[in-house]
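With one protein chain removed, the remaining protein chains of the complex are shown where they sit.
Read from first to last, the chains carry the letters A and B; within each, the first residue is number 1.
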Amino acid sequence: MDRRDLAWYVDKTAQWVIFAGGISAIVFIVGIFIFITKEGLDFVLGPLNLGEFFTSIAWRPTSNNPTYGALALIVGTASVTGFAMLLSVPLSLGAALFIAEFATGKTREVLKVLVEMLAAIPSVVWGFVGMSIMHPLIMRIFDVPLGLGVLNAGLILGLMAAPIMTTIAEDALKAVPDAYREAAEALGATRWEVIFKVVIPASRNGLLAAVLLGVGRGFGETMAVLMASGHAINIPTSPFDSVRALTATIASELGDTVRGGDHWGSLFTLGILLFVVTFVINLTADIVVRGIRKK
Amino acid sequence: MVDGVGQEQPRSANFGPLYEGPPIIEVRDLGISYGGKPALRDASFDIYRHEIFGIIGPANSGKTSFLRALNRMDDFTTGMEVRGSIHINGKDVNDWRNLYALRSRIGVVFPLPVGLPLSVYDNVAFSPRLRGIRGKAELDEVVERCLTRAALWDEVKDRLDSLGSLLSGGQQQRLTIARALSQEPELLLLDEFSIAVDPVTTMRIEDVLKDLRSELTIVLVTNLVQQARRLADRTAFFLTGEVVEIGATEDLFKRKVQDERTTGYLEGRFG
Partner (left out) sequence: MEAPMFSATPLNRRSYRSQSVAKAVFCLMTVALVIPVLLILGTLVVKGAPAISWEFLFTAPTNNLTAGGIFPALVGTIWLVVVALLASVPVGVAAALYLSEYAPDNLLTRAINLAIVNLAGVPSIVHALFGFGAFVLFFRFNASILAASLTLAVMTLPVVIVATRESLQAVPHAFREACWNMGATRWQTIRKVVLPNSISGILTGVILEVSRTSGETAPIMFTGATAYLAFLPESVFDQTMAMSYHLFYIATQATDVPEELTYGVALVLIAIVLMMNAVSIAFRIYLRGLKKW
């Protein structure tokens, strides 16, 4: 075997190793689905009552006569995420517009770095901020007995979801060719009109994807919501009410369950729900983004 | 003018063997397309050992595609399809399981100069090292010889450790030629090598190519008709994927052609 053949064999081997690495992401995502389904399956096929799961607010897995109504948890997640988006979508898109359309040179660089740093703050630190800074602040400002709830978690989550939305929205805006802007300006459009009648319509798919990924981020956030939402099973009627999120429920209860028991299975079932919903969100965002690339 | 060849030979696509021995390259019914769009059709011709085979023609006539098919770049180019056959030394290029061994015998110089982001020395020593040459003295010798032949040695001998990718365009082009020579190829493919090189250097490289003819076979794609006239023993004229004419260079330039379009191109009526 001469050197050339040796190189050929090395190359073939490397190709297979790299291919194995290449499909690792698929292996892991399928693995995640298989493992959480495996642990949750007994519960899904056994004690799970879908009607109760989606309509009852009684999540009492540890009582003598356990009930598994996840409605309050779903509403809790939805209310916190919804509140967060109310705050975060306009601010993020506005910030993206500012960075992409107005800021130049150093300002732009600094803002981009700040947004990136914002994304780096760990969720447990956000949760701590919610508990120890926002909590007393909300009590003082609104004169309410408890500062942990939809408002607190929503504010925190809004700030957490903002960077990803800003970054992706800015990419989408930057992808609009300058020729469009120049053409509109040449026709006498003001900057305001250029942005609202040309730039935003041209990048709407990307902006939509940005919002979707922001929703996904908020929906799946665990530690911050666990610490800032008050973690009480409750259908909220005001922004100051405590709620409990799907993610937080798993985080707080898994440690106390018996492996293979119904409670255990119910938590993995919540995991399956979370997995499926985020998968659909990401898939939709991917299809939406692919839509613009095709054009 | 090239001495001693092609003076009063018959002219046709089936030009008889000018040189001793069987052809080094046999092209049969070669068709190349990119994603269904044809780039070259029904090409059949031979290239002989120790000749400089010129290929002229306007842009998009399939010249570069032919070179890419010769060293099987189609394997690494998505959408590129090759039909028909190319035999090199009597062996079909598709029969080489280890196509890297095939490529290592073919030196290629493409129009856009590519100095690898390695030192000048490592650029030229790249191929010898692949062959397993490790000795410093031996490598030094190869590097100096190849750089000298590519008319670059005098300019870079004092900075052999600077990055090859940061040389000027003309220098990078000569570095590319030096790299091709360092492969000690049997076959040297040159694709419009003089685009980025000044005229004086071009003439120096052309002299080197004439010398090299005794060692190897050269396929020279050029958009400079006069360059083909100066260097090539035989010349093929490609036009929009069709091999219009192949003949002794002398004949073509004496207008002993079969196809009117060849004359048209040579006289600059199009292209």
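Worth a mention:
In this text, contacts are C-beta pairs under 8 Å (C-beta built on N, C-alpha and C of every residue); 3 or more make two chains touch, one makes a residue touch a chain.
Just so it is clear, the structure is predicted and the values come from calculations on it, not from any experiment.
Judged over the whole assembly, touch between the missing chain and the shown ones holds for A, B. In the complete complex, the hidden chain is touched by one of A:233, A:250 or A:288, namely A:250.
Of the listed residues A:91, A:139 or A:232, the one in contact with the hidden chain in the full complex is A:91. Seen from chain B, the chain kept out of the figure touches residues 71, 73, 76, 78, 100-108, 110, 112, 114-118, 126-127, 130, 163, 165-166, 176, 179-180, 183. Residues of chain A that touch the chain left out of view are 4, 7-8, 10-11, 14-15, 17-26, 28-29, 31-32, 35-36, 38-39, 90-92, 94-95, 97-99, 101-102, 109, 111, 113-118, 120-125, 127-129, 131-133, 159, 162, 166, 188, 190-193, 195, 213, 216-217, 219-223, 227, 247, 250-251, 254-255, 259, 267-268, 271, 274-275, 278-279, 281-283, 285-286.
Quick note on the criterion: only the chains that are shown with their structure count from here on.
The distance from the centre of chain A to the centre of chain B, with each centre set as the mean of the Cα atoms, comes to 56 Å.
Residues 97-98, 100-101, 104, 130-132 of chain B are the ones touching chain A in the complex. Chain A makes touch with chain B in their complex at residues 3-5, 7-8, 11.
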